[in-house]
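Omission of a single protein chain aside, the complex is shown with its protein chains in their original locations.
The first chain written gets the first letter, and so on, giving A and B; residue counts start at 1 in each chain.
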Amino acid sequence: MKQKLIQNMGFFMLFLSIAATLIFLGLIIYFISIRGLKVISWEFLTEPPRMAMTQGGIAPAILGSFYLTLGAIIFALPLGLACAIYLCEYSPKGFIVNLIRISINNLAGVPSVVFGLFGLAVFVKFFHFGVSILSGSLTLGILILPLIISSSQEALMAVPQSIREASLSLGANKWETIKNIVLPTALPGILTGIILGIGRVAGETAPILFTAAAFYKLGFPKSIFSEVMALPYHIYALMTEGTHPVQQTSIAYGCSLILLFMVLLISGIAIVIRNRQKGMHGQ
Amino acid sequence: MDNKIEIKAQNVDFFYGKTQALKNINIDIYKNLVTAIIGPSGCGKSTFIRILNRMDELVPNTKITGKILFNGWDIINPSIYAVEIRKRIGMVFQKPNPFPKSIFDNISYGLKVNGIKDSSFIEAKVEEALKRGALWDEVKNRLGESALKLSGGQQQRLCIARCLAVESEVILFDEPCASLDPISTAKIEELILELKKDYTIVIVTHNMQQAARVSDYTAFFLLGELIEFGKTQDIFTKPQDSKTEAYVTGRFG
Partner (left out) sequence: MERHLDQELADLKKELLKMGTLVEIAIFESVEALKDLSLERANKVINEDKIIDELENFIDERCLDLLALRQPMAIDLRFITMTMKISTDLERIADLAVDIAQRVLALTGKPLLKPLIDIPKLANLAKQMSKDALDAFVNKDAELAGSVILRDTEADRLRNLVQEELVEDYISRDPSTASRAVPLLLIARHLERICDHATNIAEDVIYMVKADVVKHHPEKLK
């Protein structure tokens, strides 16, 4: 009897935790929606801002965030995946690999504002890319590089050794095995890493502070060398330096809503892709 | 009857780091016959069979000396490309390991990595391999389905068909029925007896009755040494070495 009581109490605690988490999520969505929904309109989504950010829309910021995220992934994914493949499949196991892994984890621990300064020094100034989408993407790319490497590595390691052996025993060499068997099988895990990366990048403010972001751009970015507006930065800027707090607060909440929606949408798409991959592989 | 020797191992020693796992192995594998390797756990039989298609390379820190002659090559010689050896000597593993792909893609994989592109040729080969692997009737209408949906016994026959598609000359079986039920086991044993007409087969098994049922020659390994090698009926009715006799009568192992 006592056993059952304890078990039930335990389940109840767990249930409370889930409930609390869901409640927080619900509250976030609720509060942001309440304050932000009223500014959402077609104009809001497609027009650039006018009149000192009190009218018009935030389309450049949406586009800017999108470009920065895309750029970061374009940079981080091939590089991160290649690193993961090397670490997992080619390097001799042991001390070197562990050292590299620790270093990568350390990189992940660097505060994002430090990345921002790094980006400023290296990409903006040293390479003369200036404050631009390019600098921002590169900085954000480095930010999520450890994440991509770790999750890709985990995905690769989760591929059972038995099917690598099967491939080799049929006369495939190591690279053919990786290309045809290991990577397709690890794809769901790698996609997970990308999802996490996107989620991270879309919401980062500090790294783009000095490398990409501009407050007020009249139009849309012209090239990768342009400065760009970005949603997280826009929210920050509106709330701290905005000239018309009343309207701009609502706009800030509207931005938050869009940002939230964007991230959830991308995550959702990636999850669907992942599940379809898993289904095909029969896992 | 003169048996042609397909693989000849001479004075093979094998080390995992400092531990010697195989000691002075000398054995002839005959063409188009089934050779079984039996022995208690840890006797080196799996180690030996994995050397034959260079799968031992996957383990770091190993050393091997001696010669294994096959087809005019010395398999052990590192200058011979392992991929070439594995195209001629295939392996079926203890646990079925189909790729997480369709049945068709599984069978055609070996052909694709060998550079064969002609799709009608590949289709014909896949059908032939599945027929020879005694699986065609069960899967012919669902070649596009995931191979992982098949039962354990079917998956193992798929793995066998995968080897057959590559047209190797030798097929190595490393305890192929260890994870299968008796009916699937019986089907695979029948398949092996059929296959030996066209292939040379080496099978490692911890099941003595299986060795007795399917093999023509049997080798008994113990603690890394080859204790006795001979015709299967002799090993099981009148073994020469007392250790062999103790093992086959179940006095240890």
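We take it that a contact is a pair of C-beta atoms (placed from the backbone, for glycine too) under 8 Å apart; a residue touches a chain by one contact, two chains touch by 3 or more.
Everything numeric in this text was worked out from a predicted model, so none of it was measured.
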| item | value |
| --- | --- |
| Partner chains on view for the chain not depicted | B |
| Chain B residues that touch the omitted chain in the full complex | 208-209, 212, 236-239, 244-245, 248-252 |
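Following the convention adopted for this analysis, only the chains that are shown with their structure count from here on.
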| item | value |
| --- | --- |
| Computed distance of Cα centres, chain B from chain A, in Å | 48 |
| Residue ranges of chain A touching chain B (in the complex, touch as defined) | 92-93, 160, 162-163, 165-173, 176, 180-181, 184-185, 280-283 |
| In the complex with chain A, residue positions of chain B that touch it | 53, 55, 58, 60, 82-84, 86-87, 90-91, 93, 95, 97-101, 109-110, 112-114, 146-149, 159, 162-163, 166 |
